[in-house]
Each structure stands twice: as C-alpha cells, then as structure tokens.
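Heads up, one of the protein chains got dropped from this complex, but the rest are sitting where they should.
Every chain is named by a letter (A, B and C) in the order it is written, and numbering of its residues begins at 1.
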Amino acid sequence: MKKLFRFLVLVSLGLVAISAHAGEIPVGIYGTLTGTDVDVNGMSYGPKDYLTYVNEKFGGVMGHKYVPILLDGKNSIPEEVKVFKRLVDVDKVVVVNGWSTGGTKALRDQINILVKIPFQAQSFSIDVLDPVKYPYIFLMGPTYEDQVLIALEWAKQKGAKTIAFLHADIEYGRAPVRNAMEQKIPEKLGLKVLADIEYAGVSLDLTPQLLRIKELNPDYVYIQDSAGNTIKILRDAAKVGVPASKFFGNNYNFQHIIPGTLGKDAEGFKALQVNADWGANIPMMKEIEEFAKKHEIAKKDAYYTKGWAQGKIIHEVVSRVLKKTGGKIPEIGQFRTMIRDEWVNLENFDTGGGTPPLTYKNHQGHSEARIVEIKGGKFVTISDWIKTQ
Amino acid sequence: MKCFKTRHCAYYFIFVGIFLLFPFSLFKYTNYVLFLVNMGAIGVIGASGLNILKGYTGVISLSQAAFMGVGAYTVAILSTKEGLPFWINLPAAGAITAIVGVVAGTPSLRLKGFYLAMATLATQFLLEYVFKNWESMTRGVQGLFITPPQIFRVHMNNDWVFYFFVVPLAFVAVLCTRNLLRTKVGRAFTAIRDRDIAAELIGINVFKYKLISFAISSFYAGVAGGLWCYYMTIINPEAFTLLVSIDYIAMVIVGGMGTIMGPVYGAIFIILLPEFIQRVMEVLQPIFRMTYTFEAFKHIVFGFTIVIFLMFEPKGLSEIFSRMGRRIAKWRRKEVREKGGY
Amino acid sequence: MEIAQHHLEVHNLSLYFGGVQALNRVDLKVKKGIVFSLIGPNGAGKTSLINCISKFYIPHEGKIIFNGREITPLRPYEVARCGISRTFQNIELFKGMTVLDNIKLGRHNHLRSGPLAGMIYWGKAKREEEELETFLDREILDFLGLTPIKHRVVATLPYGLQKRVDLARALSPKPEFLILDEPVAGMNREERQDMMKHILEIKTVWGLTIFLIEHDMEVVMNVSDSIAVMNFGEKIAEGKPEAVKKNPEVIRIYLGHSFTEG
Partner (left out) sequence: MELIVQVMIAGITIGSIYSLIAIGVVLIFKSSGVINFAQGSMAMIGAFIAYSFVTQLGVPIVFSLLITFLIAAAIGIVIERFVLRYLTGASLLSIIIVTLGITFIMDGGALAVWGSSNFTFPKLFPAFSLELGGIKVPSVYLWSFITAMVLLVIFLLFFKYSKMGLAMRASADNQKVAIALGISSRKVLSLTWIIASIVATGGGILLASISALHVNLSYIGLIVFPVIIIGGLDSIAGATVGGLIVGVLEAISGVYIAPHLGGAFQQVAAYLLLLIILMVKPYGLFGAKTIERL
C-alpha cells in the first residue's frame, strides 16, 4: 500500500503541464497524428498553423495570443476522451477541434451538457450532426451521406443504372453506407444496388471482393474508405480487369498518392472534393505560402487546407466574441458559450476560397462537393460544385 | 504472522486516507488525473483477472480485450434494451463473460502453451467479428451508447463519482484474488502452472480447474469491461482490439506475473507510461519536430519495457518493491540490534 | 471378502510404444496391508506398469481392479480419488511452491470450499484451511520430520529432502494404497535407512498397502512381504523374498548383480 502511495505522489508530480495565462486564448486540437487514417491528418495541423500565423501576422486577436495545443487522439475512443479531458480541464481551452466519430459520440455529453464547449469535429458523420441534441458540435462540409448522394446523382446523370458499395468493417466504413441505404438514396435516384461489400480494413489483398464486383459488373462502385485501402482496391481491380473509371471515392480519396502509387491503373478514378486543394489559385493559399516561408508544413494536401479553413473559422468566431466584449477575455465558461453562439450566427462566411461560403445555422457549414477525376496521373475537376437539397 | 497482520491494518488505514484525500489534492488537474486513476482502476480489475489465468494457471490468453468487450456489450444491452440498474448489470456482465470464457477455454482440454495461446487469439478475432456483425444485439460497428445511471443526482461517468465507485471495487477485486489464491483452488492453479501432469496424477482435475481459471479471469474482465462502458458511455467494436489485450499482458508482466499486487503496479505503470513520455516529448518538442515521433517513442519505450522486464526482472515491479522492502527491513533490524533492542 | 483379500488386481495388461512392447500380458495380485515389491532390470517395464495403474498411460489391453472395482476407464485424478497415491521416480514436486503447499495439494480432494467461498475467505473456507494445516502438522510433517522446513520453497531443498516431501505429499490424503517409485534412488546410506524405517512405519502404523519399485535389493529384501520380478515387459517370477532370491531365472537376470548392492 505504501508503494501505491508512492505511485500516486508520482502521478500528481508527473502531471505538471504548461497552463494558460491571462491574455492567452488556448485552443485545443486533437487528431490522428498516428494510427489509421493518419494520411489525412493535415486537417489537424492546419488549424494549429493558421492560429500561429495569426499570432505572428496580427499579434493574435486584439492583443491576445492564441495558444494552439495539438495532441494525438490515435483514432481510439479512450485516447480521445483522455486528450479531451486534458485539453478542457488542464489547458482550459475555449474551443476544441476534434477528430473521430466514435470519440465525438463518446464525448457528446461532456461537450453539450457537462462542459459546454464548442467542438469542431473532423468527422462527417450524420450521427453527430444535430443542432438540437448537440448544440455545441459543428462540422465543416457535406456528411458522408450527402457525399454518397452527390456522387450517385452525378453517376445517374452519366446514365448509370446499377451501383455497388465497397467499405471497411469499421464505423467510418459501414455506417454511412447503411444510412444512405436506409434513406433510400439509391432507390430515390432509380439506381439498383447490386452489392454492399465489406472487407477487413487491415486486409492486404482484396482480390476476392473485386472478383465479386467483376461478376456483378455494376456501372459504378462507391468506396467509403480512405486512400490506403482505395489503393489496394484499385490495384486489385486492375488485376482482375475492372477499370478504375468505375470507382468513386469520398472526400478522403482526393489524394495524390493514389495516382502516384498506381500510375495508369488509377486513370479515371473519381473522388469528391469538399474544399480547395493545396496549390489552388485562391487568396487562402497566399496566406499558407506566406506562412510556409518561415515554417515547415506537415502535409501539403487538401486536408491541410481544410484544417487551415477551420482555423479561419475559429479565429473568426473568437474575434467576433472579443469585439462584443470590447477586447477583454470573459470568464471561461461564458467565453465558450459566447463562441458557440457566434458560431451559429456565421453566415456566408468566406474562408478565402478555401471552401464554399459557410453558413452554420444547421451546424454543417456547407454541403457541397465537386467531382474530381484522375486524368494523366493527376486530379482534375470534372464537375461544378454540386449542392444537396 | 500477527505483527504482519497489524502492519497490514496500518497500511490499509494509510491507503484509505490517501484514497479519500487524493482527489482534493489535484487542483486544476482533478478531472484529468481522476480520469487516469479511474482507467487505472479498471485496468487493475482486468489485469488481476488476466493474472489469475496467466500468472497463476500459466495459460497465456490473448483474448482479454474481447472478454472485456463482452462485458461492456452486456452492460450496454441490458441497460439500453432492458433498462436494468447497474448493480444488476455489472454482475450480469461478469457472469455472461465468465460463460463465454468457459466456452473459449474448452480447447484447453487438449491444448497447452503456444497452441492454446493461438486458440485464444482466434477467440479474440472471432468475438470482434461477432461484435461487428450481430447487429440486432450490438448495432454493429456503430456501437451502442448508454446514459449512465445517476448516483446522488450525478451521472456515474462523472470522474468524481466514478472514482469513489471504481477504486474500492478494484481494491475488492485484488483482495478476492489474494483470498482465492491461498485456498485449494489457488494451489491447484499454481500446481497446473508448475507441472500439469503431476497435478493430474496427484488428483487434480486439470481441465476443470483450467476452466475455472478461465471463468474467474473472464468474470473480472467482464466487470472491467462493464465499468469501461459506464465510464465511456459508448461501446463499439473498435474499442477492444488485440492491442488492448497486449496492453493487459504487458500490465501483468511489468507488474509481476503470479503476484497479488503485480496487476496493480502493472496497470498504473502502463497507464502512466504514455503520460510521462508525452510530457517528456513536449519538453523536447523543439528537437522532435514531427509530432508522430511522440507515438513512435511511446511504442519503442513500451516495447523495451516489456523486453527489459522479461529479460532482467521476470517477476516485475512487485519483485523490485519487495526487494526494496526486504532491504529496508534488514537495515531496520540491524539498527535495532545495534541498539540492543528486542 | 475374497476381493478385499486382493487390494489391487492387474489382469493381462499390455502396453505398446509404437512397435516396442512395454508390457506384455502382466498379471499381478496385491494383498491388502502388505509391502509388495516389483523389481527387475532397467527397462523391464516397472514404471510403465505403475504409470498404467495411475492412468498416465492408457493400457492397450487388460484391466485393473482396485477394491473389487474396475478402475481401467478412469482418468488419473479419479484414480487418485479412489485412494491410490504415488511418489515419482524423478521427483515431480511443484518446485515454485513451499513444502507446506505441496503437501496441502495432496489433500486437494478432501477440501470442499469452492472458488467463491475461497474468494470471500470467511467462515467455512477459512476454517477448512486452518484445520488442514493443523492436520498436516500433526499427522504428516513431524512424522517425516519436515516441520522445520515447511515454509521453504521446494526448489531450494537437497535431493534427499525433496524425496521425503514427495512421500509426504503422497501420504497426506491418507491413501489406502501407496505406490513408491524408487524411493531411495540416489540416496546416501543413512538417508536410505530413514526411508526404510519410514516405509515400515507407514505399513505398520498406518496399515496401508505399499507397492514398491526399487533397485536397491537391501531395501527390497528387508521391507517386502512379497516380490514380483519383471523383465522385458513380462512377469517372470513372484513370491516370498527368499523364494525369489533362489529363483534361477531371477539369478540369471541379475547375474553379476549381488543382492546386497543395488
């Protein structure tokens, strides 16, 4: 028992962290810095860099500097809960930029009832988008279901009759497809779903699934997964002789590693774009380039720009709050609620071309996407911004 | 023996004192530290279970996480579908997991060592598959979420309430383990671990006792999983993967296989290790610019911890501590003798 | 009553290892309350026979009858429950445990309290443990002079003592039939003397049947009431020690051995 005591003492000693002082606005960010889906974690580096950028360019907001704190949630529920608790209780952040659907669900009460802290989720899951039940949770972009709808609408226009779904055996894979089916999205569009094929997210060879696709021979296949597995899918598709042009990926497949890895086997693969790509000719990109002069950019891709845009939102709402209070930082709980209220009032907010104009009445920002296709080894836009109605 | 007992009583009092005062000594870290402590306590319960199976009966089980999953799902299903209170759900979770454990343990009739370990590995994967695909029960990959019961009009997953609920529970778990192991059953376990053939020949029904061991171990796992579910208020199949099982194995090893307090030290150690590394790395941030080196470093240290312990301290922390204790005791005795005491 | 006369009966028992015939149609009858010795050169199949009796090997044919009840289909732990207990040629103690725990394990089947009672360790279970300890102290430990070392870990004990702990463990369940597999092997002279003394005491005081396997002829001839001789898996002679000593067949096998050295 003595030893136990020794341990507990060590605990309290060990956990001394840098806390936020007056005149500082701590902002919490956690994402998958390691673990699955790590190849899109530009979304977590983005906000951090933007807030740093604001600190350096404008000396923060009305004299108060941001303290962006980036932690690793590892895409696992307990880790994310732990990190959230640390950000909220120890670092006393005023807003959290979160990550996974599971974690967000686990934290729903903390966010909306116990702590009441504005929370920007990276997840596009419809399960956490509910202005009434979850007044403090905000998304930025179309839900996965919206994306399915957009993709299928486009496919319909291209004269598709039959489709199939491919996804991993995890929530991020199965849930959106299920929802889309339950919402009868394909039926409404008059599309026949030939199969809803699931595979183990970790499996190394997907030839069997692709053989099934080949047998069923749908006009389009929608992939609800990220680049890592999409690469395997397209690789094995080429192996069994299914053209990549049949495949559609969600917004997390807008990645240049796909053509990079597969070369001509990826020609014609289509993905959804929900925000501006890296290097797009937009005002926001100018800021990033300016920032990149002094700093190393972790990820140069469309997810970093998404994160950057989210940073812009956070900065916008915080500065609006401070305008209201005349530049003085309110008591933290009040600060958090005020931020949330301002957030809901955002209307047609322009992120400098990073995204379509954002309106947060429904906590979703925007629900538009456009189709990009791999032509000659790089993604090219082949459609206009499509809006779900 | 007597003096030993009284000394223990003293320790208990110290312990209770610490237990009651600890939460008030944390200031702004309260919730965060309490969270760690609570997870640690859950870990202690799960690890004690695994210790009975692995440390005392000598059966390596790679499916502890899956068993915890069974417990967690039991709680979630009972409280959402049936709306039963937690003082029914937790034991139920334990019981059902125990049954599952016994079924999973049946291969031990013919298997031992590595082959049995492989059977448990298969169990782990099969159970994960069931969690994911028995949708009518588990709602598949989306998982279930529960509204935790209220204690004194406060939700149970509030860090404070949970602390005062789970830490005593962990203590009871350890106590039960200790009692069990100084009776017939415990001796039978150890005998099976040391030399199963001889055990059978002197009249121990080895298979039966292996099953009992599986049952008890999974009972602990089930309760731990149930608590986890109440604390997280959500359970989905991604929560209890093989990696979690490995964490638990690590807890048992680091703490000390086949020792009572081992799981306690082990759980605390394994829960805190990442925190310390995190702190260290945050201090060293300028050197390691890329953030994922945090995680990499955690992996490496974790691995080295296991390897080093098994190479140089197979009996783990508890051995180290008791050695310390012995040294202190000896030194004390010397002092007394010099004073011409006794 | 006839059955009770023969405590253990073995009817044409056969056992093979692949092609090798370890036991070939062996017949044995052991009367109650005697010391029955089984001798023969190495590889004669003595240990195989007792391993069959305690069901570590499953014989391919033949049957084993104990107290008039056939025990051939039983599993090892069930045989132990019938009241047959044994020691081992190369000691099979649980080396990580203390002497006391090892001996306690011998009485495993006499204890009632289950896992739950054990976990709570209150009332029945507690009492049972204490009673067990006092019983062992009184009956076994000081009889074999193990009391001073009862809390030592077995692995740390010298060979001779380990043999004695092994014997203690076999005695602790108060069996009616005790199998001793080379109890004095590798012992020095006085250790051997003690062991001989113990065996005779056990026979007279406890009045149980002893089935002895031994190479040391001195011991065998001194303690046995009846002797059977095996060679190449077959029983070649049986009878009173003097008779066996004179049996030409036996002499032929033991040619070069003198009956006084092992």
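Assume a residue touches a chain if its C-beta (ideal position, glycine included) is under 8 Å from a C-beta of that chain, and two chains touch if they have at least 3 such contacts.
Bear in mind the structure is a predicted one, so any value in this text is a computation, not a measurement.
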item: Touch criterion as defined above, residue of A:44, A:143 or A:209 at the omitted chain; value: A:209
item: Selected from A:34, A:179 or A:319 as touching the chain missing from the view; value: A:34
item: Options A:114, A:200 or A:332, residue touching the unrepresented chain; value: A:200
item: Where the unshown chain meets chain A, residue by residue; value: 34-36, 38-39, 168-169, 195, 197-205, 207-209, 211-212, 215, 227-228, 231-232, 235, 238-241, 257, 260-261
item: Interface residues of chain B (partner: the chain not displayed); value: 54, 58, 60, 107, 110-111, 113-115, 117-119, 121-123, 125-126, 129, 132-133, 197-198, 201, 242, 246, 249, 253, 290, 292-293, 295-307, 310-311, 314
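In this section, only the chains that are shown with their structure count from here on.
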item: Chain-level touch network, classified as line, ring, star, complete or other; value: line
item: A-B or B-C - the one linked by more C-beta pairs in contact; value: A-B
item: Centroid spacing, where centroids are CA-atom means, of chain B and chain C in whole angstrom; value: 42
item: For chain A paired with chain B, centre-to-centre distance based on mean C-alpha positions, whole Å; value: 35
item: Chain C residues counted as touching two or more neighbouring chains; value: none
item: Multi-chain contact sites of chain A, meaning residues that touch two or more partners; value: none
item: Touch list for chain B against partner chain C, complex; value: 176-177, 179-180, 182-188, 190-191, 193-195, 197-206, 212, 216
item: Chain B-facing residues of chain C, complex; value: 54, 56, 75-77, 80-81, 85-86, 88, 92-97, 101, 104-106, 108-109, 111, 113-115, 117-121, 125, 128-129, 169-170, 173
item: Residues of chain A touching chain B in the complex; value: 1-5, 7-8, 10-12, 14-15, 17-19, 33-35, 38, 70, 72, 74, 76-78, 81-82, 85-86, 88-90, 92, 102, 105-106, 108-109, 114, 127, 169-171, 173-175, 178, 296, 298
